[in-house]
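Got a structure here, written out as structure tokens. Questions coming.
With one protein chain withheld, the remaining protein chains of the complex are depicted in position.
Labels run A and B following the written order; every chain starts at residue 1.
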Amino acid sequence: MASPAPVQTLDLSARFPGVLSPDTRPGYSGWILDNSNLLKFATALRDELGYDYLSSVTAVDYLPEDKMEVVYHVYKTTGGAGVLFKIQIPRSDPMEVHSLVSIYPGAELQEREAWDLFGIKFTGHPDLRRILMWEGFSGHPMRKDWHEPYFEEEAKPLKSRWPDGKMIMAENKNRYGDNITYPDGFNPERQTFDPEKALYEALRTYQKDEVGLDTDHIIVNMGPQHPSTHGVFRIAVVLDGEKIVNLKPVMGYLHRNHEKIGERNTFIMNMPYTDRLDYLSSMSNNFGYALAVEKLMNVKPTERAEYIRVMMAEMTRIASHLMAIGALLNDLGAYFTPMLYALEERELLLDIFEAVSGSRMMCNYFRFGGVARDFPESALQKIKDIFFERLPRKIDEIDRFLSENEIIRSRGIGQGVLTAEDAIKYSAAGPLLRASGIPYDVRRAEPYSIYDRFEFDVVVRSNGDIYDRLMVRFDEIRQSIRIVQQAVKQLPEGPVMALKPMYQVRVPPGEAYGRVEGPKGELGFYIISNGKPTPWRYHVRAPSFINLTAFGPICIGQKVADVVAVLGSIDIVLGEVDR
Amino acid sequence: MSDMYGKGILKGLSVSLKRFFETYVDDLSWLGKRYHTDKGIAHRGSKDARGIFTVQYPEEKIPVPEEFRFVPFLVYDEGPNGEKTLRCTSCGICAKVCPPQCIWIVRSTDPATGRPIPDPAKFFIDADICMNCGLCAEFCPFDAIKMDHDYELATFHRNVYDETRLSKSAQYYENIRPVNANREDAARAAKAASRTGQGE
Partner (left out) sequence: MESNELNSPDFEIPPELQAQVAITSLDKIYNWGRSASVWPLMFGLACCAIEMICAAASRFDIARFGMEIMRPSPRQSDLMIISGTVTKKMIPIIVRLYNQMPEPKYVLAMGACASGGGPFKEGYNVVSGVDKFIPVDVYVPGCPPTPQALLKGLMKIQEKIKGEPIKTARWYQKGPDMAEIPVPMLGPDLIDPRKIPLITNGEKN
């Protein structure tokens, strides 16, 4: 394509005269509107124009222009390009924007994140607390004038490493031996700290059932250290006997400051960091990031690189789904055996990743304009062997193993139901959305790369319960096997990089939102560049994080024993949830 | 369900029973050569793998592929008298491109003139920060820093490597990465030949 196409093609300014103004900054697109018109505009967008799926809500700090901006991406579930609109507010406390939770409930967790990291208050939000940091933390970390304790320079590479790189470990430069600073005049002996108070107060606001005996409701913490494979995730549950009355997920135990570090890194340095987001499917993350930056740079990868990218992305999808199936069956009680069978197949796929990219999990394989290196003939032969001869029958074997099992069926069918309207409302994505009956797949809705050349079906199931989410994953593995078989047959010869390999990438100023269909859902990268070697804003639209908005409403009314099964069927990865 | 309740459980049990018997059948069919042999290890990582999948570390080790990357190392060329010259010219590109900035380089200066000479005086890599991404090896213009295959690095203390710990010979590099080493040697020889050709 000659120039990046604008995100929306319909002329909204004619439909909403006087309310919207187009964003005319060079490289930018979308609409800017005022906070006072936000709720009316959003309601009209959803009800009259049919844009019912809120994909991403994020904030940007424009310190030099003394502005904060809140950016919204909205799509239609019938597919196609979306609408991008922004609210600009002056950068002085208090910063208030109307909350969209009443119109798009999927904005709940994302608005809490914008409050936590930027300090923007969303008026009308039902529960505005910090989400990734703890209550009582001083400051809003993603602001441009907030510096972390190990701060040396605004952008890497750091001058202290070369040519006079005397090695000093960073903690030896800090007086507390770790990256800690306190506000001036802080005396820990004169105060008590209770970061949990706000959580328990929020838990107590729920509909009390007035019928029957007046019983006590207990609060149970399914804490961060948990014998389940999903990682450090905490669930606070209010129980009436065994029935769940209210449920709040607590996250942030693995918040690794990906976005702040991303702003200090150059563009090429961010590629290995994206591996560590959804660490089970590293090449999908690389894919999304490479797409976003290639949109900004206006570069198209070579043909062979496109085929290799699709093959690697689909193989990562299979590896991730195998782990998800194993973990879900583990949670349902089949203690570790299905996990071992699934991991055996995954190990063979990881062998291929190791031969191609160098590492089993953190592949760091994609570059802007193609892939890092070509793969040897032995790896291609291995792919052919596994995908034409072994994997299809092994998947059928694991399917036969447990899908008709009476225990799995009675624990799965009809439990943990998410209806289709709720799935769209709560911005669910990926297998969670498709198991509830909405056939939305980014590879079909807004095709990227060369997915329009392959024949595959979008997998949909209608009930939206735990069993359907499990079966959707099996079917998606089969569709991915189909895609890889077609790609292997059509693989052309040629170079794998469109540009010369360079470590200082010149990215023109502008914004881009690159989204891919990851194994967990729609993974989006929103990148703003101002022409410098490092991005100005780097935001990850994490599917596992936003799928957790639906977690609370699914579980209310269920028994407490189903919480673990529902969490396993939503399939979260903490690296993505907490970034 | 019209047929017997429990049919699904029995179906699943037949799968695990089949795998159970396969372990013995496969073991016997190899007549004792299944373990501790290269062919046996390769079989357990191929598409025909069935039965016992375990590779018994430390007696059996899965051979790592050529592209495998763990912590980096510095390559030195050995001269005819055994003197070791590091290929590194302390240009600093690896330190500039390292994502977590875990490389510290002190460039040497000529004591007489005070001007920099292309040799590292000190070269530190903090292996407790290194994320094994391989960008340093990918962008080094002198083939001086490469990714190692050695993963048996567990210690009782923190790991900061200096240039003595990091230096390994070019022969070692060719042993672990033959295809890459030959391609790079050929490229360097061609470049040197074209330079001497132009210089005449």
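Basically, a residue touches a chain if its C-beta (ideal position, glycine included) is under 8 Å from a C-beta of that chain, and two chains touch if they have at least 3 such contacts.
Remember, it's a predicted structure, so these values are computed and weren't measured experimentally.
**Student:** For the chain left off this view, which of A:Y72, A:F85, A:Y273 or A:F454 is in contact with it?
**Tutor:** Of all options in A:Y72, A:F85, A:Y273 or A:F454, contact with the hidden chain holds for A:Y273.
**Student:** Among A:E96, A:E154, A:E171 or A:E421, which one is in touch with the chain left out?
**Tutor:** That would be A:E171, which touches the missing chain.
**Student:** For the chain that's not shown, point to the residue among A:L63, A:A155 or A:I180 touching it.
**Tutor:** A:I180
**Student:** If the hidden chain were put back, which residues of subunit A would touch it?
**Tutor:** Answer for subunit A: residues 132-134, 136-138, 141, 148-151, 169-171, 175-183, 185-189, 191, 193, 195, 223-227, 229, 231-232, 252-258, 260-261, 264, 272-273, 276, 279-280, 323, 339-340, 343-344, 347, 360-362, 574-575 touch the chain left out.
**Student:** What residues on subunit B make contact with the chain left out of this view?
**Tutor:** That gives, for subunit B, the contact residues 53-58, 61-62, 70-71, 99-100, 102, 126-132, 151-159.
One rule holds in what follows: only the chains that are shown with their structure count from here on.
**Student:** Report the inter-centroid distance (CA atoms only) between subunit A and subunit B in whole Å.
**Tutor:** About 31 Å, centre to centre.
**Student:** What part of subunit B is in contact with subunit A in the complex they form?
**Tutor:** Those in contact with subunit A are residues 5-9, 11-12, 15-16, 19, 45-49, 53, 64-69, 90, 92-93, 95-99, 101, 103-107, 116, 122, 124, 126, 131-135, 138-139, 147, 160, 179.
**Student:** Would you tell me which residues of subunit A are touching subunit B in their complex?
**Tutor:** Result: residues 156-158, 160-167, 169, 265, 268-273, 337, 341, 344, 347-348, 351, 354-359, 362, 364, 372-373, 376, 382, 385-386, 389-390, 397, 400-409, 501, 503 of subunit A touch subunit B.
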